[in-house]
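Let me begin by presenting the structure, written as structure tokens, before commenting on it.
All protein chains but one are shown in place.
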Amino acid sequence: MKQAVTTLGVSTRGQGLVEVTEPVARWLAGQGIETGLLTVFCRHTSASLVIQENADPDVRTDLERFFKRLVAEEPSLYDHTLEGPDDMPAHIRSALTSVQLSIPVLEGRMALGTWQGIYLFEHRTRPHSRQIVLHLLGE
Amino acid sequence: MKQAVTTLGVSTRGQGLVEVTEPVARWLAGQGIETGLLTVFCRHTSASLVIQENADPDVRTDLERFFKRLVAEEPSLYDHTLEGPDDMPAHIRSALTSVQLSIPVLEGRMALGTWQGIYLFEHRTRPHSRQIVLHLLGE
Partner (left out) sequence: MKQAVTTLGVSTRGQGLVEVTEPVARWLAGQGIETGLLTVFCRHTSASLVIQENADPDVRTDLERFFKRLVAEEPSLYDHTLEGPDDMPAHIRSALTSVQLSIPVLEGRMALGTWQGIYLFEHRTRPHSRQIVLHLLGE
């Protein structure tokens, strides 16, 4: 049984989903692990991780619009407004999704379904540099 | 330390929660692991996993109704409508819950609380055949 860890940087262009499946899969492929568990961890409180459909791009924009409607960027609703009208909604959207995903590894690859892609979900309006930690355990 | 992996098929009857605690526990019991970590992973983007109360069945129907209200099946709200009015809401409900659960294993059993059951949450209107991957690590 062995472990491997790395940190990936992800540049975002403001609110929206950034696919990270490919860089995660590429790192995994270099580790020589056939069977194991891969954990992806987002080190932020205003961005998160989701697994979503990787086919029709409309799915991503519909998802983004849903979260904008559900968690309004309306400062009168919040006390925490010093970091901008999008900051508290970003924290809430992060809590409604997740900052962590653990994915079984089979035959050297993530056991994702055919239509599943891994996305970093940026919840802030402005572009950010985000960090995700990858942890792999297996043999 | 050893690993075990399997895939379970879950038949759903349309929207709603299908308990999978029993088949997961049965598979775990056959692995001879006393202490470890069990990961359940749903290979879909329109079904997800939740841990919920396993006593009063009303909890499940209330939960289903809440998610139907929260994420309306109203095509005018979405661009991604080709796969039916329930498809985009299914993706959103999946993002609001989770496709992955990791549960510690103690004394050969999942460390679930007394009232916790594991459920596959089908978000599509029609019955589907779903797959969940189980990954176990421990000794």
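Just a few scattered comments:
Lettered A and B in written order, each chain numbered from 1.
One rule holds in what follows: a contact is a pair of C-beta atoms (placed from the backbone, for glycine too) under 8 Å apart; a residue touches a chain by one contact, two chains touch by 3 or more.
Note that the structure is predicted; figures quoted are calculated from it, not measured.
Of the options A:25, A:106 or A:133, the residue whose C-beta touches the omitted chain is A:133. Checked against the hidden chain, the listed residues B:4, B:20, B:103 or B:133 yield one contact partner: B:103. Across B:47, B:63 or B:132, the residue that sits in touch with the chain not pictured is B:63. Shown as candidates are B:8, B:25 or B:50; the residue that touches the absent chain is B:50.
What chain B contributes to its contact with the hidden chain is residues 1, 35-37, 50-53, 56, 58-59, 61-63, 65-66, 70, 96-98, 101-104, 106, 111-113, 115-116, 137-139. Not every partner is drawn; the one left out touches chain A at residues 1, 3, 5, 37, 39, 41, 43-45, 70-71, 77-80, 82, 88, 91-92, 94-96, 98-100, 102, 131, 133-135, 137.
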